[in-house]
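As you look at this complex, bear in mind that one protein chain is not there, while each of the others sits in place.
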Amino acid sequence: MSDTANGANYLEVQDLKVHFGKKGATVHAVDGVSFTVSKGTTFGIVGESGSGKTTTALAVMRLTHITDGHVSLEGRNIGALDGEELREARRAFQIIFQDPYSSLNPRQRAADIIREPLDLMEIGQPAERDGMVSDLIKQVGLRPEQGALFPHQFSGGQRQRIGLARALATKPSLIVCDEPVSALDVAIQAQILNLMANLQEELDLTYLFISHDLGVVQHICDEIAVMYLGQIVEQADRRTLFTAPEHPYTKTLLSAVPTLHAARGDRSKRQRLSGDPPSPINLPKGCRFASRCPLVEKQCHETPPPLRAVSGGHFVACHLAG
Amino acid sequence: MTVLKVDNIVVDFATRRGNARVLDHVNLEVNEGEILGIVGESGCGKSMTALSIMGLVPSPPGNLTSGSIYLEGRDLVGLSKDEMREIRGNEIGMIFQEPMSSLNPVFTVGEQIAESVRLHENASQRAAWERAVEMLRAVGIPEAEVRAKSYPHQLSGGMRQRVMIAIALACNPRVLIADEPTTALDTTVQAQIFDLLEELQKSRGTAIVLITHDMGAVAQLADRVAVMYAGRIVETGTVEQVLTMPRHPYTEGLIACVPHLQPDPPEKREPLLEIPGVVPSLTELGDGCAFAPRCNRALATCTGRQPVLKTEGNGHATACWAVEAELENV
Partner (left out) sequence: MTVLDTKDESLPRAEHPAAEAWRVFRSRPAALFGLLLLSIIVIVSLFGPVLYAVDPFEIVWAPLTPPFETETAILGTDNLGRDMLAGLIVGGRATLLVGVTAALITIIIGILVGALAGYYLGWVDDVLMRITEFFQVLPPLLFAMVLVTLFSPSLPVVAMSIGIVSWPATARLARAEFMRIRGLEYVSAGRSIGARDGRLIWRVILPNALAPLIVSATLTIGVAILFEAGLSFLGLSDPNTMSWGLMIGSGRQYVLDAWWVVTLPGAMIFLTVLGVSLIGDGLNDAFNPKLRER
């Protein structure tokens, strides 16, 4: 595949489905998601709770089961691996989590947390590993002597740095970031986001960045997919998505974000969603957004809109778009 | 008219590492029908300010050392527990970040609102229930008669927060304290709750104290804002003043370090401005400005003496030696 060689189809997710539960009460957490990510770029997935963004991330990481579909990394179908093969392949893709408190084992010292992947994946000679750990600690902006401390002795931002160092230890090319800054104080968010941007440049990392925060996504992502109830409803590059959104859900989402310099009283013009999203167990047969959509038409209730290109690289799943 | 006046309050906490001054001479005023935003990072004292107003400072280890809190001219500090209970709910309502844990899972939401009505007013059971349904309607819950019979777990997060607001407003309080009311909610739901709060403030004249870490929320909702750092107010003024002309280096940093959504994002990604370091421990504060170790404009005076709030002619006040020096030179 020539596309893979030049990095255009570095991560490819095809028709991914993750369903939970038993027959009759199946939760369609992720229901037919496809996207491709180019090497060295950041692909953002935004959505609200229940959109399936985190489940998508965990499925790519092979940390939850995959009901159907393909996930391939550099042309290799990692969705089909298991056992020792999967364990070995995990070197190439790592994850950082939202909660810096529950993502580190409270009984391990920071240096041991970072050293663990080196030991488990047998990276370098055992004698070299102390040096590698200390390099990793420095790389994320901590001091090597802090490696002797336990997680509860660090602040939230520092813990997130330790999580990053652990993820970088196996020299992965893909890092899945599941809301990496949402649990941090605003002043600390900037430190972590800048660190992530620097590391991406230095190490040619690819990020799959999951977030509900549109400001953060706009800042850090190159390409963005908006998810609603297990499906991608719109996908475009950063500038297109924010300047020319097409899907009514994307538009509502954007208008709901409080911006800094909007004059007060402007809000009457804003679009508001009414009601709650339908249950992910009993999904409507047409468009999943139809029950809350301000533009809804008859066909929306009957046929689900496919994700289609409205212009180069801009995809929308809406009958009325374009 | 000033409804709530926080006058020079000091709150101390006894910890294992010594005394922590959680609130250090905090002054605030909220007028009728006004929304005051209090912003800052966690540990800056914004939630403690709310608890002090409610008379809910956990004691021990906490202690309101000095100062007064006036509600329509009446000092709340020193009131008995029973008197304070009267005030809470009747005259000051509060809503919290996590609506699920604040609701009792074994009663219907209607019963809980009615209960709060009956607790503070002499109403018959029937009248209280009708009031509850009416409140649910007022906070925008569709089919209020049916929803009143739902249990908390049967409602979505946004609905539960509406119920909390209904409980807080059931007795028509003069002041509503909202402590991070939308932090646990989705963006679109947050927007609905903001609309609701604003509408209530307009229609009922309720004064609202909005505690948040989100400058965007302040810009959307508040009339005036107070920025807190390490237990002190470092800058206060109208939202326009503080957000468009921030004076204090900390306020500047708080605004610039967050990637705010832009309608027309630039092609190239610029690094975010960072506030270096972390919030200091309250037991280890020196004599100088608490922000000085993280400040890019710190002067020699800053580490020696604590700056006090200096008000410019238009009511915009800042506690910063560097800003003071600058304004004097102009």
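Just so it is clear, A and B label the chains in written order, and each chain counts residues from 1 on its own.
Throughout what follows, a residue touches a chain if its C-beta (ideal position, glycine included) is under 8 Å from a C-beta of that chain, and two chains touch if they have at least 3 such contacts.
These numbers come from a predicted model, not from an experiment.
Undergrad: Can you say which of A:His28, A:Arg166, A:Arg288 or A:His319 touches the chain missing from this structure?
TA: In the full complex, the listed residue that touches the missing chain is A:Arg166.
Undergrad: State which residues belonging to subunit A touch the missing partner chain.
TA: 58, 61, 63, 87-88, 90-91, 93-95, 97-99, 102-107, 109, 116-117, 120-121, 140-143, 145-146, 148-150, 152-153, 155, 157-158, 161, 163, 166, 169-170, 191, 194-195, 198
Simple rule for what comes next: only the chains that are shown with their structure count from here on.
Undergrad: Averaging over Cα atoms per chain, report the distance between subunit A and subunit B in Å.
TA: 32
Undergrad: Contact residues on subunit B for subunit A in the complex?
TA: My answer: residues 41-42, 142, 156-159, 186-192, 194-195, 198, 213-217, 219-221, 239, 243-244, 253-255, 257-265, 267, 269, 271-276, 278-279.
Undergrad: Quick check on the complex: what are the subunit A residues that touch subunit B?
TA: Residues of subunit A touching subunit B: 48-49, 155, 157, 185-191, 193-194, 197, 212, 214-216, 218-220, 238-239, 242-243, 252-262, 264, 267, 270, 272-273, 275-276.
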